[in-house]
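Each remark here refers to the structure printed beneath this line.
Just one protein chain is left out here, and the rest sit where they should.
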Amino acid sequence: MFIGVRRRWVGVAGATALVVALTGCGLGTSPKKNEPTATSISVWFPGTNKTEIDLVTKTIVPAFEKDTGSKVAVTFVDWTDLSPKLNAAFAAGTAPDVFGHGPAAVADFVVNDRVEPLTRYVASLSKTDAEDLGTALPGGQVKGTQYLIPLSMQGNLIAYRADLFTAAGLDPNTPLPTWESVLEAAKKLTKRDGSGKVTRAGLLLPSHPIGLQQTFATLLGSAGGEQITTDGTKAAFDSPAGEQALKYLVDVYSGPNAVADNLGADYLDAPAAQQPILTGDAAMEVQTPNNIQQMLLAKPGLQLRLLQPPKFANARSGAALGGAGPGLMINKDSKAKSLAWKFISYLISAKTSATYTEGIGALPMRASAANTDYVKTSPVLTAFVQAAGEFRPNPNVPGWTRIRDTLAKHLDQAMHRQVDPATALKQAASEVNAILAAGK
Amino acid sequence: MNRRTVVNRRSPGSVVALAIATLLVVSPFLWMISLAFTPEKDAFGSVGLVPAHPTLDNFVTAFVDAHLGRALVNSTIITLVAVLTNCVAAVAAGYAFALLPFPGSRPLFYLLISTAAVPVSVTLIPLFLMAKGFPLAGGNDVLGAGGSGLLDSLGGVVLPYLVLPLNVFLARQFFSTSDISLAEAARIDGAGEWVIFRRIYLPVARPLVAVTAIFSFTAVWDDFLWPLVVTTSPQVQTVQLAIARFESSGNVRYGPLMASAVLVTLPVLAVFLFNQRSFISGLTDGSVKG
Partner (left out) sequence: MATSTATVPRPAAAHREQQPTVRYSRPRRRWVGLAFVAPAALYLVAFQLLPVLYGLALSFTEYSPLSRSGPRPVGLANYTRLLSNADFGKALLVTGRYVLQVLPATVVIALLLAVLANRGFRGIGLARSALYVPHIVSLTAVSMVWLWLYSQHGLVNQVFDSVGLPGQGWLLGEGSALNAVSAMRVWKALGSNMVLLLAGLQVIPAARYEAARVDGAGPWQCFRHITLPGLRPMLTYVVAMDIIFLAQGFAEIFVLTRGGPLATTTTVNYLIWTEAFQYNQFGTASAMAFVLFAFIVGFSFLAIRGLAGRRS
């Protein structure tokens, strides 16, 4: 008989012990007790890119371990998968010394007192380093305090097909400095079938939920507007600049003069060979550096060029969405903070950082990277690095992911012409203000 | 409903219908296989099923970059354990819920299977806490304190799958059609309940055991979220975590992704192919003769 009485008792004992264990450690959040002398750190890396993994495990970690006589245990998690893992680990007090995430998540770690302020450490950087990292670091700050050290930069530019420009009677060498001029060109580049349906988009802007918020942020910035007030207490997109930006976006996708189709499609995540601008389904589209490089590999000879970020004609200043990408933070309960910082500073050192960003096909985060071969030999990266000064990150406020999604929801309704742009922004602003108030 | 399908078992019409349905159902998988042999830059570049420049590189990459070999070993171990425990404990429990009711067995049954209706987002963290507080594992004392418990171990990975509630439900449904007069007769002859289960009911439950094995195998083999949360070191990665290596956001590597996904499907298919023989018993034996 396989269910003996003894076995049952063992089971009961086990279950009881588990109940005790669950109630005992379930709600507690006591930090883990480490050995006093820290000779090892655990790191959860925000990314599963091959080059990233190879670089970290084969070069950086061995060199670092040899240098410091320490042990580094690295786990690679794509940053979209990090939240469940970190939530569970923080709840159980087993979070690693160093962990990565996207900038959008930082403020929530900060309000919960989970991450170490890094201002003191950043101050220890040499003057050259500090200046070199000047554009990257603000994306990892919350209310002026550094919490996240970005490992790469992000930013999008409008890519266009020179051959399609020529065929449409446009000069591919004439710059398009304003969104108005971009739209005029797009109208000439758009093709329709007999029923008026767009068969070739003159201009594609990301319009899937998160993309929509990012596109709006870029347009808003280039109209001189802000998403959130600088003190982080109120929505600021419910403004004339916001309306101008959203009206532009709506006009791109709908109405008789629409220059784009497939509203809601996430073309940014599509395979290179399927990118609308590669297949000829679009003449201009907003793109990431990595995608553009992949497209050029997939179809050598593709006549892609890049526009510098346009502004609205009436705007005095302008900015595009971009800036810090995913990066690393230090767990406030870590018993090995100085070792953790050593590891991070090793990663962002000029040489390592250059190899890293080149490997993942991202924008380098050091200004001096403009002089590396990776950038100099690539017209694509040169264009992106040139635009780096125009990139502004999303605001780092608590509840940002919810704010982002709320904004996207209302933008989506305006895009589908369920409400007019002004109403959509007003409704979004009232919901966002409530979230900001709750996050205080 | 095709009137011929039920009785005329070798009618060409139904074979053709089955063949067409099979082809339709399997076609997305055929594209995955095709992509597994397609160089990265050509991925999704054409509608054709046969790659223009076929390559084996993606398979090499799958093994080298994602350590698929080790992941296959890990997944095999935890899966086999879960298959075994499910085939024994879930089947026995379902049998008793169907044929050996005891006071309170119905409410207990519904209470246990209803846990399957709670989304994993909610149970993930408590389960994680329990894995960490597992007594006498990973440096823990008898009260589950002091160490890391089952975190980052194969034991921790297999923890939520040892008995899947729906397998208990399945077994109960299966046995609920059984002929109870056999058991009554055996009891009168003085047979113990365990003997009755082993000698009378288990032998005719081969399809049930086969399905339980297949389902447990699939459920454990395919899960992503729990292994993601509970493991950290590369030594205990499962196959789905290995595949995720190629899904880096904004940087998906289609070739190696498809190659590893296809490779990882094969063991489950083998298990299925082996077990599905259990479905060629009762009805077919009789009908082929007739």
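Order as written gives the chain letters A and B; numbering starts at 1 within each chain.
Definition applied: a contact is a pair of C-beta atoms (placed from the backbone, for glycine too) under 8 Å apart; a residue touches a chain by one contact, two chains touch by 3 or more.
For clarity, every value in this text was computed on a predicted model and none was experimentally measured.
Enquirer: Among the options A:88, A:118, A:136 or A:151, which residue touches the chain absent from this view?
Expert: From the options A:88, A:118, A:136 or A:151, the contact with the absent chain belongs to A:88.
Enquirer: In the whole complex, not just what's shown, which of B:137, B:230 or B:264 touches the removed chain?
Expert: Only one listed residue reaches the unshown chain, and that is B:264.
Enquirer: So which bits of chain B touch the chain we can't see?
Expert: Output for chain B: 1, 3-10, 14-15, 17-19, 21-22, 25-26, 28-29, 31-32, 35, 44, 47, 88-90, 92-93, 95-97, 99-103, 105, 108, 111-112, 114-119, 121-123, 125-127, 130, 159-160, 162-163, 165-166, 168-170, 173-174, 176-177, 187-190, 192-193, 197, 204, 206-208, 210-211, 214-215, 218, 221-222, 224, 240, 243-244, 247, 252, 254, 257-258, 261, 264-265, 268-269, 272-273, 276-288, 290.
Enquirer: May I ask you to list the residues on chain A that touch the chain which is not drawn?
Expert: Touching the missing chain: residues 3, 7-8, 11-12, 14-15, 18-19, 22, 26-29, 83-84, 86-88, 90-91, 108-109, 112-114, 208-210, 261-266, 270-271, 274, 276, 279, 281, 399, 401-402, 405, 409, 412-413, 416, 418.
Simple rule for what comes next: only the chains that are shown with their structure count from here on.
Enquirer: Distance-wise, how many Å sit between the C-alpha centres of chain A and chain B, to the nearest whole number?
Expert: Whole-Å distance between the two chain centres: 36.
Enquirer: Help me check something: in the complex, which residues belonging to chain B touch chain A?
Expert: Those residues of chain B that touch chain A are 41-45, 65, 88, 92, 124-126, 128-130, 132-135, 142-145, 148, 151, 194, 225, 228-229, 232-234, 244-254.
Enquirer: Of all residues in chain A, which touch chain B in the complex?
Expert: So the residues of chain A in touch with chain B come to 1-3, 14, 17-18, 20-22, 24-26, 42, 44, 47-50, 52-53, 73, 75-81, 84-85, 87-89, 91-92, 94, 96, 268-274, 288, 290-291, 294, 297-298, 360-361.
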